[in-house]
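Complex shown without one protein chain; remaining protein chains in place.
Showing subunit A:
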């Protein structure tokens, strides 16, 4: 029983290590900032997730106590990662992307970085 769980824990640790490595490799390999943004937000999610599952299994089966911390780390990670990515993307686009590079919205108002919002009274 313990052996099976230990194999599982080792498996999750290896999986997370591989994905963490691939995510970091992507940072070097991909060409521009927006492409590089994809590597850490994706590949690393599973990297961290694997470590957290392994840690939960370890505490649950080997130590015999349930730990909520991993669930909270997952929750906070899912709340913060998209916001960080969004900030980085916007800051990059502010300096390097022009309105013409983007697809049109197809409506009267353009993308928020280049176009003013409708007046509040319009609502």
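Descriptive notes on the structure:
Throughout what follows, a residue touches a chain if its C-beta (ideal position, glycine included) is under 8 Å from a C-beta of that chain, and two chains touch if they have at least 3 such contacts; residues count from 1.
Operating definition for what follows: contacts and distances are computed from a predicted model.
This figure omits one chain of the complex; the name its UniProt record holds, of "Branched-chain amino acid ABC transporter permease", "Heme exporter protein D", "1-acyl-sn-glycerol-3-phosphate acyltransferase" or "Multisubunit potassium/proton antiporter PhaE subunit", is "Multisubunit potassium/proton antiporter PhaE subunit". Mapped onto subunit A, the interface with the missing chain covers residues 19, 22-23, 25-26, 29-31, 34-35, 37-39, 41-43, 45-46, 67-69, 71-72, 75, 78-79, 81-83, 85-86, 89-90, 93, 101-113, 115-118.
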